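As you look at this complex, bear in mind that one protein chain is not there, while each of the others sits in place.
Lettered A and B in written order, each chain numbered from 1.
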Amino acid sequence: MNLLAQLPTPTNFWMSPNGSTLLWIEIIGAFVLGFAAIFGLSYLPKNLRKPLIGIATFLGGLYFMLHYLWPTAQDYSKDQVPKGAVEGVSFWLQYSLPTVMNFNQVLSGLLLGLGIASLLRIHAERVAKRHPDWMYSLTLIVCMGLMAIFGLLDWASAIGPGQAKQVADHPGFVNFAYNFLFGGLFVNLDAVMYSMIAFFIYSAAYRSFRLRSIESAVLLGTAVLIMLSLMGGVMVGWDKVVDMLGGSGHGAVAEFMSNLRLGAIKDWVQNNMQSPSIRAIEFGLAVGVLAMSLRLWLGIEKGING
Amino acid sequence: MQYYDTGYLQILLVVVLVAFILYNITRAKQGKSLFIRRIAGLNAIEEAVGRSTEMGRPVLMVPGLSVLGPVGIQAVNIFAYITRKAAKFGTPIRMCLADPALYSVAQEIIRDVYQSEGIPDQYDSTSVRFISDRQFAFAAGVVGTIMREKVAACFLMGDWYAESLILAESANEIGAIQVAASTITTQTPFLIAACDYVLIGDEFYAASAYLSREPVLVGSLIGQDWSKMLIAGVILALTAQASFEKAFVQQTFKESQKGDRQIWTREDITPRLKKKSELLEFRLFHPHDPEAVFPKRDKIKLQPWEKDDTGGSQ
Partner (left out) sequence: MDDPQVKPQMSLGAKLQSVKRHVLYLTLFGVVSLSLILSHLFSIQVPSQPQEYTKEAYKLIRNLHEGDTIVIDTGATNASRGENGGQMEALLRMCMREKVKFVMYSYVEPQCIEVARAMIANINLERSKANPPEPAYKEWDDFVILGFFPDGATMLQTAAANIRDAWGNKKAKDPSGAERSVFESPVLQNIKKIEDIKVYVGISPTNIMATIVGRVGKRVPIISMIAGVMFPEQFNYYKSGQLAGLLNGLVGAVEMENLMQNGIDSQGVAGGKAEGPPIAAPFPGEINLSRGNSYYFAFCCAISLLMLTIVVGNVGMYLERKRKN
């Protein structure tokens, strides 16, 4: 968004050419100002900080609420003038979005930096003090460093006209190293962690599915039926047996028997037990999140500590 | 003409729910005594912290993959209560987070807890930890903490996804007492299978009111209950109405859009029983959706950089 687009003589303060000295001065200036603002805020007394946070939260919430609820202009483009005030607000909401989101992303980046600093502090301390598990901490620090270095080098190697194609055709050491670390290690380790869930589901089911009461018997029976319905072979076989017992023809017996098909039982459970209970829980959660959001937005959230 | 212009019905419903919540907050602030039922999972907090104190092992709190938002803040609020209990007995705590923004807020809140208890020197800045924003790297990090530090109590509350069972089973393996709550309904069964106590659905949001009895929170909770009763009432009323309408009321006209896309016309038809799409209940939530109208607008000349900004409007 260009906030100054409507000015008669457009200024290009916000649009300094790439690589220009002015752009560098702006970047460094913004960096220094941003840090000064953040440190300034962190030293503000609590009674001053609270209303400031409250106002920022309210304005942020108002913006996104308007974004969701305000009538949206259709098929607009940047070279068009809005018709009426409603469309004017709609245009403003749409075009200001990238700027607002940039704020969001810059803040997220900064906070990620804080998170990484915390992580490094904990693990560097462990390595320095030769904590019993210091080798794990060292591994983490080394991996984090390597990933950051090769990630940046890989990214930098593809900048410039024709460089991306050059890298794709003739990858260098940094590209290979990055691919090895990300595609070869990280992505696969990610998959390893995910697949471990199968083992945990297995042991949790073994321990918890016990016929201790009537309720647990109902739960176990339903679970077994649903599990059977996931196995196509069992489903086909079950239905054949039902058909043999009279489910495939016409008449009252056949109609009754068709209810005993595995698919029909599964559908009944899904439609009449599973879905309604999930919906009920979801309604409760939605109302809960609405109340919590409202309290946060209006600054009346007290928390447990007041 | 539109038959039922219900495009804003959902917004109206939200406004009514908001009114319920705000009204009850005001009522509670005026000192009205409001009742909250017993929630077993929340009563178990003291038991779990007590056990940790006896065993001299840390209490672990994890808000899952919650980000800085209502769920994350609510989770940290509950963790602040647990921290206060732990701080009273000098029991160490560990909090592991996946969102850097929530990490910053949580660190502040936990520090405040120790300060308000008058023991700021007991606050260990490494007890609140950012692990990773990657789901399974986070899971691996937390499992590492569980296994290495042999936590005695584990509180898993917030947005849980596939990592829920990895953590819950690992904590189960070392015999930790676990209290969990998930706002993601599909993960609740996993937590029930592996944990000792589970808050189901909106019990998670009731926790802060239950634990603190703060009027704003209690009032808000009662407002939530009113809202749920309204929703249940609407569902029941519309179910009855739709059943009646489908069985007894006849459709006598047909609506169609002709010419101007904004105009709906009616023509008479031979009376017949209504189809599902003609029932009031259906139409309330499926308003006529006329095709979008594209107004002709005046044009202005764009500067070159403005065109580059989106590039899509040419």
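In this text, contacts are C-beta pairs under 8 Å (C-beta built on N, C-alpha and C of every residue); 3 or more make two chains touch, one makes a residue touch a chain.
Since the model is a prediction, treat every value here as computed from it, not as a measurement.
Engineer: The chain left out touches which of the shown chains?
Structural biologist: Result for the missing chain's touching partners among shown chains: A, B.
Engineer: Which one, B:79, B:103, B:136 or B:155, makes contact with the chain that was left out?
Structural biologist: Missing-chain contact among the listed residues: B:136.
Engineer: Based on the whole complex, identify which of A:67, A:83, A:131 or A:302 touches the chain you can't see.
Structural biologist: Residue touching the absent chain, from the options given: A:67.
Engineer: Which of A:49, A:121 or A:210 touches the chain that is not shown?
Structural biologist: Per the contact definition at the top, the residue touching the missing chain is A:210.
Engineer: So which of A:122, A:174 or A:193 would be touching the chain we can't see?
Structural biologist: Reading the full complex, the residue touching the unseen chain is A:193.
Engineer: Looking at A:128, A:148 or A:224, which residue reaches the missing chain?
Structural biologist: A:224
Engineer: On chain B, what residues meet the omitted chain?
Structural biologist: 136, 161-162, 172-173, 175, 177-178, 184-186, 196, 289, 292, 309-314
Engineer: Counting contacts across the full complex, list the positions on chain A that touch the omitted chain.
Structural biologist: Considering the whole complex, chain A reaches the absent chain at 67-68, 72-77, 90, 94, 97, 101, 104-105, 162, 165, 182-183, 187-188, 190-191, 193-195, 198-199, 201-203, 205-207, 209-212, 220, 224, 227-228, 230-236, 239, 263, 270-271, 274-275, 278-279, 282.
In this section, only the chains that are shown with their structure count from here on.
Engineer: For the complex, give me every residue of chain B touching chain A.
Structural biologist: Within the complex, chain B touches chain A at residues 11, 14, 17-18, 21-22, 25, 69-71, 73-74, 77-78, 80-81, 84, 97, 100-101, 103-104, 107, 109, 112-113, 116, 126, 128-137, 139-140, 144, 148, 162-163, 165-166, 168-169, 172, 183, 185, 188, 190, 192-194, 200-202, 204-206, 208, 211-212, 214, 216-217, 220-221, 223-224, 227-228, 231, 292-295, 297-303, 305-307, 309-310, 312-313.
Engineer: Would you pull the chain A residues touching chain B in the complex into a rising list?
Structural biologist: Interface residues on the chain A side: 1-2, 5, 10, 12, 15, 69, 74-83, 87, 98, 107-108, 111-116, 118-119, 121-122, 125, 133, 136, 189-190, 193-194, 196-197, 200-201, 203-205, 207-208, 278, 280-285, 287-296, 300-306.
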